[in-house]
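One protein chain omitted, others in place.
On to chain A.
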Amino acid sequence: MKKRYLVVALILLSFVSLFIGVKDISPLELFNLTDDKVQVLWISRIPRLISIIIAGISMSIAGLIMQQLTRNKFVSPTTAGTEDSVRFGILVSLLVFADASSWVRLLVAFAFALLGTFVFMKILERIKFKDSIFIPLVGLMFGNIVGSITTFFAYKHDLMQNMSAWLHGDFSTIMKGSYELLYISIPLVIIAYLYANKFTIAGMGEEFAINLGLNYKHVVNIGLVIVACVTSVVILTVGTIPFLGLIIPNLVTIYLGDNLKKSLSHTALLGAVFVLACDILGRLIIFPYEISIGLMVGVIGSGMFVYLLMRRKAYEQ
């Protein structure tokens, strides 16, 4: 797949995305829009488009970094407990700082995400049995433990409904003023680009990294901070988009390999295109209602996940 096809697809889908919705706006009237249509564009459609693109890019890259650092193709924020830790963090922020600003909430969520991912990495170090399927299973179990703690306290404090908002990715609630936190992801993605080579080397293992004079622990920590921060930001603004960080990097790896310098931009573009396509589909299937992005990506993504697992089996034997 060429990069320019992805760019063309992204531009095309972005354009389409702007003109889908209950309020009928046609591309033909772009230059003589009525006031209310201009407002719909500025307050809802454009913020939605921007958040889709940023979320798609940053979650895919977070997944890629995690897979590289854990040297396991099936590890992602979904399968390493990162997302569950973020939700736990959000719950804690709701309980402890009831009227907290979104910044405080982000900070708490980020701290929990970092801690959760770190714990997962520590578990990983201890596991002797490094089967590539076993590790994400451990991650899922760990995530479910964190998740059940969250559920317990959410029930106790009558916050289940609030929590379910963060459980489920949804772009329909995105509006001007509610998504700007996502912009934090942009500098993080840029840092990921600058560290691309180092992540690739770290992905070859600690001894390999030391041989090349790379400060392995430092690079791993930077990777984990990026992952934790991106995941927190996306869950707080959009909600959970399951499997995204898993399938997109895997698809790109199949045709481009693991050299991050090469695969990072493809991963970013494909992530954005995929989320955008899922979102458009979700808005069209039961128009004028919507199927949320969490459900769309969950359904398509888990199907693709199964495919990747099967493919791996066929490949090994």
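Basically, contacts are C-beta pairs under 8 Å (C-beta built on N, C-alpha and C of every residue); 3 or more make two chains touch, one makes a residue touch a chain; residues count from 1.
What we mean here is this: contacts and distances are computed from a predicted model.
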Choosing from "Lipid II isoglutaminyl synthase (glutamine-hydrolyzing) subunit MurT", "Iron ABC transporter ATP-binding protein", "PepSY domain-containing protein" or "Sarcosine oxidase subunit gamma", the absent chain's UniProt record names it "Iron ABC transporter ATP-binding protein"
Among A:Thr34, A:Asn144, A:Asn162 or A:Asn215, residue touching the chain not depicted: A:Asn215
Give the residue, chosen from A:Gly203, A:Gly282 or A:Gly301, that touches the chain omitted from the document. A:Gly203
Residues of chain A in contact with the chain not shown: 71, 196-198, 200-201, 203-205, 207-208, 210-215, 253, 257-259, 261
